[in-house]
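Yeah, one chain of the complex is gone here, protein chain that is, but the others are all in their spots.
The chains carry the letters A, B and C, assigned in the order they are written, with residues numbered from 1 in each.
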Amino acid sequence: MNASDKAPRAEQSASAEYTGATVLHQPNRLAGRGMVDRTQPLSFRFDRKRYSGFAGDTLASALLAAGVQLVGRSFKYHRPRGILTAGSEEPNALVELRSGARQEPNTRATVVELFEGLEARSQNRWPSLALDAGSINSLFAPLLVAGFYYKTFKWPAAFWEKLYEPAIRRAAGLGRASRSGDPDTYEKTRAFCDLLVIGAGPAGLAAALVAGRAGARVILCDEDFVLGGRLNLDRQEIDGMSGRAWAQHVEAELSVLPQVRILRRTTVFGAYDNGMSGARTLGAVERVSDHLPQPPNGQPRQRLWRIVTKEVVLATGAIERPIVFGGNDRPGVMLASAVRTYINRFGVTPAQRMALFTTSDDGWKTAFDLVNAGVTLEAIIDPRPQIAPALASRAARLPTHALLGAHVVEARGAHGLHEISVQPASGSMLRFTVGALAVSGGWNPNLGLSTHLGGRPRWSDRLSAFVPRDMPRGMTAVGAAAGSLSLGEALQEGSRAGAMAAEAAGFSVSGLNPWRTDDEMTGVTPLWDVRKSRGKAFVDFQHDVTAADIALAAREGFQSVELLKRYTTLGMATDQGKTSNVNGYAIMAALTRRTIPEVGTTVARPPCSPVALGAFAGLHRGKHFKPTRLTAGHAWAQERGATFVEAGLWLRAQWFSSPTDASWLETVSREVSAVRSAVGVCDVSTLGKIDIQGPDAGAFLDRVYINQFSTLPLGKVRYGLMLREDGFVMDDGTSARFAQSRYLMSTTTANAAKVMQHLEHARQVTWPQLDVQIVSVTEQWSQYSIAGPRSRRLLQRLLGSAIDLSNEAFPYLACAEFNWDGVPVRLFRISFSGELAYELAVPARYGDSAIRAIMSAGQELGVAPYGTEALGVMRIEKGHVAGNELNGTTTAGDLGFGRMMSKQKDFIGRVLAGRAGLVDPQRPVLVGVKPLNAAARLDAGAHFLTPGDPATLENSQGYLTSVAFSPTLGHWIGLGFLRNGSKRRGERIRIHDPLRGGDFIAEIVSNIFVDPDGERLKQ
Amino acid sequence: MTPSSRGLMPRSAFPQLQSAHLESRGVHLSARESLGIATVMAKQGQAEALRESVRKQFGIELPSGPLRAHRAGVSFVGTGPDTWLATCEPGSNRFAGPLAEMIGEVAAVTDQGDAYAVLRLRGPRACEALQKLVPIDLHQRSFRQGHAACTVAAEISVIFWRLENDDAGSSVFELAIPRSFADSVWHALMAGMPGG
Amino acid sequence: MPYSFLSLLQHALTGHRRWAPTWRDAAPAPEYDIVIVGGGGHGLATAYYLAKVHGLARVAVLEKGWIGSGNAGRNTTIIRSNYLLAGNNPFYEHSMKLWEGLEQELGYNAMVSQRGVLNLYHSDSQRDAYARRGNAMRMHGVDAELLDAPAVRRMLPFLDFENARFPIQGGLLQRRGGTARHDAVVWGYAHAASKLGVDIVQNCEVTGFVRDGARISGVQTSRGVIRAAKIGMAVAGHTSHVASFAGLRLPIESHVLQAFVSEAIKPLIPGVVTFGAGHFYVSQSDKGGLVFGGDIDGYNSYAQRGNLPMVESVCEEGVSLMPAIGRVRMLRSWGGVMDMTMDGSPIIDRTPIEGLYLNGGWCYGGFKATPASGWCFAHLLARDEPHPVARAYRLDRFATGALLDEKGAGAQPNLH
Partner (left out) sequence: MRIECPFCGERDLTEFVYLGDADVTRPDPLRADAMERFVEAVHTRENPAGVHNELWYHNFGCRSWLRVTRNTRTHELLSVEFATARFRRRHGTA
């Protein structure tokens, strides 16, 4: 001990030993310490300046090695800030990492693995980090207290919008996000296991090893890139080997156990609801490529894991607490355990001349290690009047002043710590000139994940910290996360939890190994804030919440811990108060004469450390945001140069433009004319198709449709309308009867899935006694509508002798199943276009071949393919309703189908369709309109007004739902809903469209514009 | 011009398959083009009669639950209460009709031979590739040979089952995909392919 | 002394040691004229307008936790009046007008910020529906503009216009829409109501009602019985639960809606944007966090938390709409309990029980309604007749069929 404490001072240019011009001077790098790979120098830039570090460094350790202390600026006052921690709880050292489309704001330098060519910039400063204009806010600090903006900026009203508000908004935020799309990819996957171990410190490693050896399926996650947790920073021994070596041994064994998976660089961010079996889902994000300049080819940047596990061991350790004193935010003031991490893991000292301010025994370890590393330790300041004798005797041998019962009352230094003032137990103020101050205010178990499902932590007086309580079923906290702060306990609890998890999963555990460790002092006497301290004393560093702000909140009645949070923003920064909350609660408790547990804690929420939105999105973004459904005829339509349109998940041909068409409107008109004068073909495969079988099939349809289907003759098709139970229209379509107990229902493209679910509900929940079987066959059939005066001839050429298509043999609304060319096909004589028309259905694998056959069979007949747009024009010409009319607020009556509602039988929606509001004669009903001025263009969404009425919402008579330019009539036509429209035929109506400046008079006409008597259908 | 002279030609749902060389990534994919598929739903109270008839006709014991039973090229996959997906190799559109005949009145039979495009995945990393797609635990211990699942992959409703391991001892799965979604599932599968 | 820059200066001189509580944390009196159950935005606004407009100051607001602990304290703060139906539009416009003068009215800065609300559309039929809505707004004198894709692009160049699965065709813009600082709305109404003598009682949970005969004349609470001639429920997500104490069954289901905030970034998104090819909406808070949300999880819940699948689909939508935010990190997620009605519109009405009044069914849209809801509920409580702009919010509309279904989703709360 003695010897090592007197180890030679690290020679000033530690880096001299690494020759090679590229390696720049690292004044604070210590000789022969740490786990960084000195054979692998890396160069990086911070605020454009070039520096060197080593593989195994974090950006923070490399900056410290280079002697950089000033790293960022705080949110409100733009105070200079440095590096407080060595982990993901860092509130201060946030940088913009990378550049261009890969720029990442608010990245914690303490967790960024150094890579060659890394680029980082400081944030929230202008023009530069050193001289930041924003720092004049500090001058106004007396005004910028918590909630100041709620009290000001109210007069004059206009100034708020024009001046203050924009100013406040401009000041918002820390880093800048890129404005161009993220070029990297993300991946999501699932994993299932018996035991998820969160954290690979001694406790977690022990748990994983015991359960893994027993044969259980184990997943071990750690957010760090090396396993071992605190073992990498503490010079403690396990079974006579260094903690670090022990961790490496355990890792080696784990990695060969077949049922164990180790996820490094993986943060478990959230716990979600359980299943009945008790299996619970946790979310984790693996930073697959963030430690590299760019993701290697084909590799995602990050991977989102949804882990379903029987048991969870929470071994997430503990987070050290700062102490609240004047100037405690100065760059160079650091957590004691972080200082130890930099010295022992990275071989870096924050400064050559330091002091320690600790209220915990653990803090003293930092003193020993600093001296051991040859750093000058000016003083140890411990507010406790006395400390454990063992500690005292060891301390006595240290070449430093150990001041018990003393306090640091102020830290000074413009851009970095320069001097501290210490109030000793007795006597006058002492000053020490130091470049860094290590601070330990005790430990808070890192228990966020234990509260995501509503559990609340318990206050432990022994630890003076909150520890996990009523955790989710199947979750066990061990080690520091459970408040057991010694290495021995961590190992013991870890292996016990591992054994229990394995046994719960049905594996037997043969004896636990009793790992030997020298016992450890864990005493703490908390010091929440130094009353006598001078200058601003910070509680929440990033948000500049001071002890004074908490006092103000208390005074103004924001004493509930949740109100305190929202008023002062304590704990609302990117670190979520990991280093500040408990100090804040304690100060509020003291101010309001309550105990800390009486004050309580705020709610921790997922993610327990921030996660990139891209990781949650994974594959499902851009073109792959949702799956795409393609009909069997898609490839053919593409060859024909179709323009496609999204119809739900489907892509449908919207139109097939030809080079000679001047505009899409001309294309559509051409397609319409082709159908009306010759023959056209349209892919209608996207319509829902449902096979309905069983003795009660007819009765079943009678109950789901408003009209009768049990009476439908074999080989016939009928149009049907379906209501929701609340009496409004749900969907429409045709159903065909192929056999006594077999129907084929068709639904609209949009409602296919909804109707299927509706029918299953009717079958399983409402009328389980009915003997019906229903199966969706939408995917099975590829269906084409062949429409136009020449459609019969086309089909005769196509199908030849396969079927007799004469009007007598196959009249309007007939349907048939037969073999064509050895393939079972179906034919329906139905028409949406109003022309003589058929729909031919072939098994989907033949869909491509079928459309090609149809086209060549129709060549001499002038067949033209048509898309959804022409389909729409023709259905409007015929007054058929579609999506815009079936908008969920219309009744059968509104659509003109009132009389279709059977009186003979009950059906879904019948009773509630009788409510006063649904049968009100004043309801808007379906009408057709045509502008008086034939040149006028209609726009859907315009409102109807009675000419002469003022244009108010109260006066609105209804609205225009669907419009089209009718090539058949040579002018625009429209469908809409108009108050008691059935009685207003021939009247004038004002079409009012202020949004688009449309305002003109139209005539109210029948909704059927073409062939009102439907003669063409029956040709 | 007569139809037969043109003829109806089937088209694969996986045109990409030829050009996809994935062996290097430890996954072998093949399309089961000529598989006959039909949904079989027992009429009310006829489940036992159906079992009996399937036993007689095919010597297959209808599984209860999400399992697959097969014999001589015919298989039955449990996809729901009193509901099975029957497959036959080869079968195409010539399976459902005869099947209905054989089974008779006790069940409703619906041809799905074109509704599903079926992919076979095998190889040392087939399991890993599929696991990225489906929310089911594929571990040998919990999803064994003969197990099947109706579930969701990339927001698409799929059915899959595990066959006997191949000679190399690696997993073999068959994945039934609604035909119109074949492209989307293919993309998701490729995106998740091991080894980039 | 009223809050102002001047008062801030003066207090600065005394180190802010002299500030009085923002509102009186009152102990409950045995009796009041009117008791409002629920210390959220609506309850506090109701109390304020009862005192301010109707001169009734023997009023108490009873809050089971701390004021604003419910949805007022956890919503995504969007305010707008872009409604379609004649039964809704005038009410929300009335609310918008009250927002526009709120700072001055309350003497408290709720940071109302009219940066615009843009609803994107991705299909012709969506455009037609928005056109119908926009026209309805214009006909009621509400500002509305229908933008095409290029116009949207000029406003928000960083949206995905190249590679979108459902290409952006345009949007319906209400420039007067925007956001307000949710907590400050609660504190502002509490501050102003308290000044007018209203008792704001925290940690006072209503656990039952006091009946005499057919009427209700008081409440049982965790802090004892409190009598009142009239009792107004403004408990949002807990409406069914509290109403059940009086044996009332309501056309309401409680659902969880999640919301999210990102790490604070420098200003990126000017106003509020909603994605039309899903359920995603986003704005940026004055701290710089992207505040966003999506659809409700879809199952009944009082747990104030949701599950991972919804988190994922919301982010899928967000990143699809704005590829630039892929690397921005989610800082926190939370949930709130939504009082979803069967037609997606609220209820402000008497109940069948004498003395008991109902304000609820706000779904995920009640924050913007806070001022008008308070205004109209106060009117109903004081005058026993509905306020003209809230006439349609009747409890019996499900029986009469005079529904207010903006979406046409029908009697299925999780679809609204």
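The rule we apply is simple: a residue touches a chain if its C-beta (ideal position, glycine included) is under 8 Å from a C-beta of that chain, and two chains touch if they have at least 3 such contacts.
Since this is a predicted model, take the numbers as computed values, not measurements.
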| item | value |
| --- | --- |
| Contacts of the hidden chain among displayed chains | A, B, C |
| Options C:Asp160, C:Asp199 or C:Glu253, residue touching the unrepresented chain | C:Glu253 |
| Touching residue (missing chain; options C:Gly208, C:Pro309, C:Pro352 or C:Pro388) | C:Pro309 |
| Residue among A:Arg230, A:Arg915, A:Lys930 or A:Arg1016 that touches the chain left out of view | A:Arg915 |
| Hidden partner chain, touching residue among A:Pro127, A:Gly240 or A:Gly275 | A:Gly275 |
| Residue among B:Gly7, B:Pro81 or B:Gly104 touching the omitted chain | B:Pro81 |
| Touch list for chain A against the chain that is not drawn | 272-277, 279, 281, 306, 308, 453-454, 725-726, 757, 760-761, 764-766, 768-769, 906, 910-912, 914-915 |
| Missing-partner contacts on chain B, residue numbers | 44-45, 47-48, 65-66, 78-81, 83, 135, 149-152, 157 |
| Chain not shown, touching residues in chain C | 238, 240-241, 244, 249-254, 298-303, 307, 309, 342, 398-399, 411-414 |
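One rule holds in what follows: only the chains that are shown with their structure count from here on.
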| item | value |
| --- | --- |
| Centroid distance [mean C-alpha coordinates] between chain C and chain B, Å | 50 |
| Separation of mean Cα positions, chain C and chain A [Å, integer] | 23 |
| Residue list for chain A, restricted to those that touch at least two other chains | 188, 306, 620, 624, 626, 628 |
| Where chain B touches two or more other chains, by residue | none |
| Contact set on chain A toward chain C in their complex | 75, 102-106, 142-143, 145, 148-155, 157, 160-161, 165, 168-170, 172-182, 184, 186, 188, 270, 272-273, 281, 283, 304, 306, 452-454, 548, 552, 555-558, 560, 562-563, 566-567, 569, 572-574, 576, 603, 605-607, 610-614, 616-618, 620-626, 628, 645-646, 724-728, 883-884, 887-889, 912, 915-918, 920, 939-943, 951-956, 959, 961-962, 992-996 |
| Chain A - residues contacting chain B, complex | 185, 187-190, 192, 217, 296-299, 306, 308, 619-620, 624, 626-632, 635, 650, 691, 693-695, 771, 773, 775, 777-782, 797-800, 802, 820-824, 842-850, 852-853, 856-857 |
| Residues of chain C that touch chain A when the two form their complex | 3-5, 7-9, 12, 15-17, 19-23, 25, 65-66, 68-69, 73, 86, 89-90, 101, 103-104, 107-114, 122-123, 125, 127-136, 138-140, 144-146, 157-158, 160, 163-166, 181, 183-184, 187-188, 202, 262-268, 277, 284-288, 303, 305, 307-308, 311-320, 323-334, 397, 399-403, 405, 407-411 |
